[in-house]
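All protein chains but one are shown at their positions in the complex.
We call the chains A and B, going by the order they appear; numbering starts again at 1 in every chain.
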Amino acid sequence: MKRLALFAALLVLFAAISPVAAQTKLKVWYAISGDSGAAFKTMLDKYSAANPDVALEASYSGNYGDTATKVSAALVSNTAPDVALMAAGPLYTGERGDYFIETKINDPDFDKNDIFPGVWDYAKFDGRICAVPYGISTPVLYYNKAVLDKAGISLKNPPKTWNELFQLAKTAQAKGNVNGSSDFWGFDVTDVAWLFKTMLNQNGNSVISVKGSKISPAFADDKAVEVATFWKKLTDEKVMAVGQHANAEKKFLAGNLAFLVATSARIVKWSQDATIKVDAIPMPYFQKPSVAMGGNVLIILSSNAKNKEAAWKLVKYLASKENQTAFAMKTGYLPIRKSGLALPIAKDAVASSGMFSIAFDQLDNSWSYWHFDQMGTMDQILAQTIDTIERNTVTPKAGLDKAAADLQAEIDG
Amino acid sequence: METDSNGIVPRVRRTRRKGGLQARDQKRAAAVMLTPLVLTLFFLFVLPVVFVVVMSLTNWSLTNTTRDFVGFKNFLFVLKDGRFWKSMGNTIYFTAFKIVLDTLLALFIAVLLDQKVPFRRLFRIAHFAPVVVPITASSLIWLWFYDPGIGPFNQILTTLGLPALQWLYNEKTSLLSIIVFSVWKGLGYNVILFLAGLQSIPESYLEAARIDGASERQVFFKIKMPLLTPVTSFVIMMGLINCLKVFTEVDVMTPNHGPLESTLLLVSYIYDQSFTRGKMGRGAAASLLLFVVVFAFTLLQRAVSRKSVSYE
Partner (left out) sequence: MSEGKKAMKKPGQKPKIFTTLFLVLSSVVMIFPFVWMLLSAFKTKADVYSYPPKWIPSTFTWDNFTEVFIKIPFFRFYANSIGVAVIQTILQILVSAMGAFALTKLEFRGRKSMFSFMQSSMYVPEVVTMIPLFLLAAWAGMVDTYAGLILPGLTCAFTTILLMSFFETLPDELIDAAKIDGCGYYRVFTKVIIPNSRTALGTASLFAFLTHWRAYLWPLIITNNVNMRTLPIGLKYLVSDPTFEYQILMAASLMAIIPILIVYLLMEKEFVQSITLTGLKA
């Protein structure tokens, strides 16, 4: 009897610890906080509950910059997380020659063709897919209804080109000052490099050109100078304030700005509760409509095969039609799947505010430039160059030439 | 057994120590007393610096896996980089202004707080309060203060009929704006130091001087100031080192190095190279150059302040 009891006890014990023994521990880091971070964490918790064989250790790793630092340090010391939600950048696994995700996306239940092609571009490194796009956004042109009403501007036929928008912004600047403020402007943009790259692509410039393994900046040609010259016109003719882009959003919400280019991620917030009435129009263009992608992606950093597979399962779950679309609608990111747009949540959103359809439609024209090692540096150089152009310390051509030379020096090492 | 004025009774030990053994006792005691300090210095300073030195000779990148020795290439790059020299110039400008403001203002306020004014405790805590505010909060507040359109500073200026300033958004005023913020934030530290220094001057000396007929002014300049020399020297030296190393407050106020990179300081440059551009090797080289700069400055400071004061 005793032996039987012992055997039974051992069996029970074994059964009890089995799932624990077989449990895979996955570390998940995410670079979003506040409500977005909470929404992401909720999804992770749901996955944990539904999958007892996986234990998730989720943590907020700081903003994009801090997360990049943490991940780099962790990679060097072999304490890296399994999955990270972070900004697109050279920390892609592709940089390390790890294209694991590229091999997995052909899984039938992942349905890679359901994701917009422009959005896939955003998850590539060196031309190959090595991440799954997740919290995606595009720049959107917002406007303040009250300001435009006061200026007598009707947007029944929205401006198609930048020059047309320029004229409207000028009129708004002259006649639309609803608050009587001394700091009132017609146009501004929150992320300079982002809009500039968008404009470059619209004008037929690819920003970066790749010939075989040689990467070189392409943003110093005539088309680019055209764009920069237009940008300079905005500040020269006092339609846009010089060097105040960090305050643009605050100014807009205070009602002291007519048109603002900002991330689509604001739509959810502003359609629900801003103190001013905000609406949007399609992004104007130079030669062809196009918007540059931004936002964050999911990457898999696990080193052993078992964790990699488990991580991929998690990523598939997160990127499913229902989950990703729900996440997007709650946080203000965009749906990455065409099928997501057909879901009731998305349709309801479109019904609630016209801004959503503007953002969704732009997904068809979304584009991403070639991702490479020094892409972060490029953004920094572009932003600085535009600053000097705005302040008239260099001509557009000279500024862009110098920027290209600087970037080339960085690329060549 | 007599007690001293603090009521300390030295305990008597029955062993005898001869003069010749004193030196050895001191050495032994010194070794014991210094060991913990040396340990921390070894792990937290020596090891990392060795690592940094090695790193500066490679093309270590944060983003890929290349690890080759490149000799002095990184040093040459940094020394030839216009941005590096710009950051150096900005840092020296920042340091000069901040040290002068910090020291003089703190000393002045400490002298005032040393006197028996009403509400002294309230004043003290008011000057100390900015030190405890987390930088996330204080930077937000000051960013709003400096807003050219809706910030209170410009509101005050325009009400007084003065022209509004661009503060953080103009290359001429950006660094100064940060200096003002930084002084506001850090003044409390120096006030406490000077206060402690003033408070530890024995009343007997001041009494003696006053009895001898010295005016308050003479008492201040001829007795208090010289006795404050160690504290002043400390404040300036620490100020120098901290200014040359400043990073966080500049980074939160002007995340992109300000208009025309006017708030790009030395540590910002290092952070930029190491983390934004991922070039750890170059960042390491720049760090070593910074080390040399700080070293040079402290030598300079030591050469300038040669006075030592005894109680005689």
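Note that a residue touches a chain if its C-beta (ideal position, glycine included) is under 8 Å from a C-beta of that chain, and two chains touch if they have at least 3 such contacts.
This structure is a prediction, so every number in the text was calculated from the model and none was measured.
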item	value
Sole residue of B:L76, B:A96 or B:I125 that reaches the chain not shown, by the stated touch rule	B:I125
Sole contact to the chain not displayed, among A:T42, A:N63, A:T161 or A:S303	A:N63
Omitted-chain contact residue, chosen from A:E249, A:D373, A:E390 or A:D406	A:E249
Touching residues (missing chain, whole complex) on chain B	1, 4-6, 8, 10-15, 17, 23, 25-27, 29-34, 36-37, 40-41, 43-45, 47-49, 51-52, 55, 109, 112-113, 115-119, 121-138, 140-145, 150, 184, 187, 189, 192-193, 195-196, 199-200, 202-204, 206-207, 210-211, 216, 227, 230-231, 233-234, 237-238, 241, 244-245, 247-248, 267, 270-271, 274-275, 280, 283-284, 287, 290-291, 294-295, 298, 311
Residues of chain A (touch criterion as defined above) contacting the omitted chain	27, 29, 32-38, 57, 59-63, 66, 69-70, 73-74, 76-79, 81, 179, 181, 249-250, 253-256, 269, 273-275
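The rule is short, and it goes like this: only the chains that are shown with their structure count from here on.
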item	value
Centre-to-centre distance between chain B and chain A (centres being mean Cα positions), rounded to whole Å	39
Chain B to chain A touching residues, read off their complex	59, 61-65, 147-150, 158, 164, 169-171, 255-257, 259-261, 272, 275-278
Complex contact set, residues of chain A against chain B	65, 68-69, 72, 89-91, 95-96, 181-183, 242-244, 246-247, 250-251, 254, 256, 373-374, 376-377, 380, 383-384, 387-388, 391, 393, 410, 413
